[in-house]
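Just one protein chain is left out here, and the rest sit where they should.
After this line comes chain A, so read on.
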Amino acid sequence: MTDTRLEPREASDEAPRGRAPARRARFWTLRRTDAATGYLFIAPQLIGVLVFVVVPVGLAIWYSLNEWNIFTGELEYVGGGNYQAALDDPQLPSVLGATAVFSGGVVVLNLVLGLALAVMLNRRFKGAVLFRTLFFSPVVVSVVAWTLVWGFLLQDNGGINGVLEQLGVDGPNWLQSGPTAMIAVTFTQVVRSVGINMVLFLAALQGVPGELYEAARLDGASSRSVFFRITLPLISPTLLLTAIITIVGALQSFAQIAVLTEGGPGLSTTVLVYYVFQQAFSFNDIGYGSTLALMLLTFVMVLTVIQWQLRRKWVFYED
């Protein structure tokens, strides 16, 4: 049987036989124009990602397969040698442990404290604006300046121990023992960055419809039930966003470690990103540094994907 359906005009440049020649199809159809416009709009971002993300990641993969003598410029292909070195590195388990403790501490404290502050400041009381400004102001302070000041305060004969002494407490030598050094770097990171989460949570809280609280109260719901059954589900998209931002930020924390402890004492505060810096730029082992950087990239990606997948279970979307 012969198919008698009409072919779309764009499908063939050949004019149908026995008819007047058709006009040549236009290249810039509406669909193509729309697509080109779209690509033009995203081009700046796309070029940025290409130049500053895709190309460097590609180079890092290449460097991780090589030993690079930066003094002579010689590149020697070593295949999986750097990956094997990572498996054999006796310091890496301690570094990963410190990374987990630091990142976990920062994420939990940051989210809990950020949410608590937001809930507190969501209630209208005198001075709320002042407190909001106070908690947010560290966010806009240079991270190095912030850390340097804390470095002085955390000295054995520094400001914090001076205050503790006035209270009759013999403060520890904060940056000179492993546990207190980890507490110190975690604390300075949390205090500096909690303001941004607080503001995001505050915006989310103010978007929760008041009638839901009113209905809950009429039904006799306790404050605890209201928080866990109304507030938390409704701000869960923001919770997801802040969790991702905070985890990525914690894994990237560098200046606090570099300025406050230089990874010490021992390896107690040597987090992965600082270890990458040491290997690549202090020890000039670009190949091994690139291998560790790819490991860090993988961690960030896996954690983000896990969170993104989990959102279906615990993130509430009104639509």
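Please note the rule applied: a contact is a pair of C-beta atoms (placed from the backbone, for glycine too) under 8 Å apart; a residue touches a chain by one contact, two chains touch by 3 or more; residues count from 1.
To be clear about the criterion, contacts and distances are computed from a predicted model.
Of "RNA polymerase sigma factor", "Multiple sugar transport system substrate-binding protein", "Respiratory-chain NADH dehydrogenase, subunit 1" or "ATP phosphoribosyltransferase", only "Multiple sugar transport system substrate-binding protein" is the UniProt protein name of the chain excluded from the display.
Checked against the full complex, the candidates A:69, A:133, A:206 or A:298 give a single residue touching the omitted chain, namely A:69. Only one residue from A:66, A:103, A:147 or A:278 touches the chain missing from this view: A:278.
Of the candidate positions A:176, A:236 or A:304, contact with the unshown chain belongs to A:176. Within the full complex, the residue among A:34, A:76, A:156 or A:214 touching the omitted chain is A:156.
Contact residues of chain A toward the unshown chain are 68-73, 91, 154-158, 173-177, 262-267, 278, 281-286.
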